[in-house]
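Only a single protein chain was left out; the remaining protein chains are all shown in position.
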Amino acid sequence: MKAPWHADDDLLTRYVHGTVGPLDGVSLEQHLTGCADCRVRIATHVDVAPLELVWTRVREQVQAPAPSLVERLLTRFGVSEPDARIVAVAPSLRTSWLLGLAVTLGFVGLGTANGGTRGLTFFLLVAPLVPVAGVAFAYGPDVDPSYEVSVAVPYSAARLLLLRTAAVLATSLPLVLMAALLVPGLSWTAVSWLLPALAFTAVILAVSTWTRPTFAGVGLGIAWACVVGTAALDRDPYAVLAPTPLLVYAATGIAAALVLRLRIRRLTPLGSLS
Amino acid sequence: MTAATTVELTGITKKYRGTTALDAIDLAFQPGITGLLGPNGAGKTTLLRIIATVLSPDAGEVRLLGRTPATPDELAQVRRQLGYQPQEMGFPRAFTGFGFVDYMAVLKEWTARAPRHNEVRRVLDLVDLGEVATKRVRTLSGGQRRRVALAQALLGDPHLMLLDEPTTGVDPEQRVSLRQVLSRAGERSTVLLSTHQTEDVAALCDRVVVLDQGRVRFDGAVQDLVATAAGRVWLADAPDPAARASWRTGTGKHRNVGEVAPSGSERTEPTLEDAYLLLLGDRALTTEVAA
Partner (left out) sequence: MQTDPAREDPELLTAVAGGDLGAMRVLYDRHAPWLSARLTRRCNSPEAVADVLQDTFVAVWKGAERWRGDGEVAAWLWGIAIRRLVSRLRGRREVLVLPLEEVVAARAPQASAEEMVLLGVEYGDLGAALQRLSPDMRAVVQATVLDGLTTREAARLLGIPANTAKTRLHRAKAQLRQNLTEGLA
């Protein structure tokens, strides 16, 4: 049990100015660890200005939102900090989404590796829809709770959507590619899915100039599921990637891109909000 | 450079699935604070959305800050002068108050980090959220979230501020300090305040617009609206069944708002609320219906 002594001003002054004896210093330091009153009193002897400066630096460091993984990657690749912020806010660019995507694709890839049409069908269903889902969950009133207020800003909505789409493609396509490598008989299939994937991305972007990305995404998903399902029923899932369909996808993609180019300036506002 | 009239609406019409939300509205707004009063479904939110360039009208012309924004560039120019607080606002998951306002500041083209952070701190201090700005918005109370929503509308001191129920859910002491913020903003900017609280309008606004069923029922000075109720408000010992509205006040007397003086009553000074009730009758009483 310590006897209740407290540091007098003389001791505190000497301590702060560095002229205190080593033993007194040691005693005082140990005392300060346990005595709030003396801590308050020593504060009157310490220069406040540098402490205020340090506080503003602490506050800045603590208030500033920590950049996410995607945000850091984007700035590493030369995207400006504000753009990276705006892009990385999208739900489909969050680390959790990308991890979930990787896990899902892992399962899908393993499914194909076992051979058989079922695994392949699943892969062909999922692969081109991955970027579509990414875009559907990157923008719009269904996925952004603050959508309404983020429309009334000078930042171009077209730029926002295109940047986010680019980031979605850059993050999700490599993941699908890795799953594709598990497709047996490494062939054209491992990359030819890219054509419908890119085409559908163009389509969802174009349709987003009329309606919400989520609606467009769901529509595309259903349509593609019908196509793949039909081919699977004929026991020939590869049919969806035959030369003729590929040409159709390419044509659709180009047409969608043209429509997008024409209508992109009318991207905001999106008609009715409710 | 900026026209004296900040907002000019001509023949604005908006229909939703058969109902007419706004019916050929003509309005103009200048610097100062204007209150927008009206029951639920009157069209206040729709009107604010159209002025905020978030919604397109079905017909009519919107002139903002002297121009009719048609191209995206013109829209961007107008939006640089705009602060908008929607009636309901959600926040992206895991954002702190500071993080969210900072994100909005980035969208409003504050590209340099240091001045942006200073501005974010400034607006958060204005709404008294400086100390809790580092908490996740989802952990804040409803009134605090409302203030975050207001803070982002204050970014950059915009010339046109559109606030949809800024004080709803905010506790009384905070409401007083918010009134100070808003009245200071009204000295330089054009502020449109949509609210259910007649006290806010009475305290803050020079001008009031009353909307009902998509039409303008009153547009003029607050005191002129109050004057329409002169001589039609009575204090009596009992409620008057013939009155437009009647309720028991804290002093035990019944306040009766109506044309005819109940027997044994005394006339009393009208408030804005009385005038509002007289103007809209039963429709005004649907104001506090929960969403």
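To keep things simple, chains are lettered A and B as they appear, and every chain counts its residues starting from 1.
Throughout what follows, a contact is a pair of C-beta atoms (placed from the backbone, for glycine too) under 8 Å apart; a residue touches a chain by one contact, two chains touch by 3 or more.
Treat the numbers as computed from the prediction; the structure is a model and nothing was measured.
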Missing-chain contact, candidates B:113, B:135 or B:253, resolves to B:135
Which parts of subunit B face the unshown chain closely enough to count as touching?
96, 130-136, 139
Since one chain isn't shown, list which residues of subunit A touch it in the complete complex.
2-3, 5, 15-16, 18-19, 21-34, 36, 39-40, 42-43, 45-46, 48, 50-51, 53-55, 57-59, 61-63
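Just so it is clear, only the chains that are shown with their structure count from here on.
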What is the distance, in whole Å, between the centres of subunit A and subunit B, each centre taken as the mean of its C-alpha atoms?
35
List of subunit B residues in touch with subunit A within their complex
16, 49, 52-56, 71-72, 75-77, 79-80, 82, 84-86, 89-92, 95-96, 98-100, 102-104, 106-111, 113, 117, 121, 133-134, 149, 152
Touching residues of subunit A toward subunit B in the complex: what are they?
60, 62-65, 80-82, 85-86, 89, 91, 144-146, 148-156, 158, 265, 268-269, 271-274
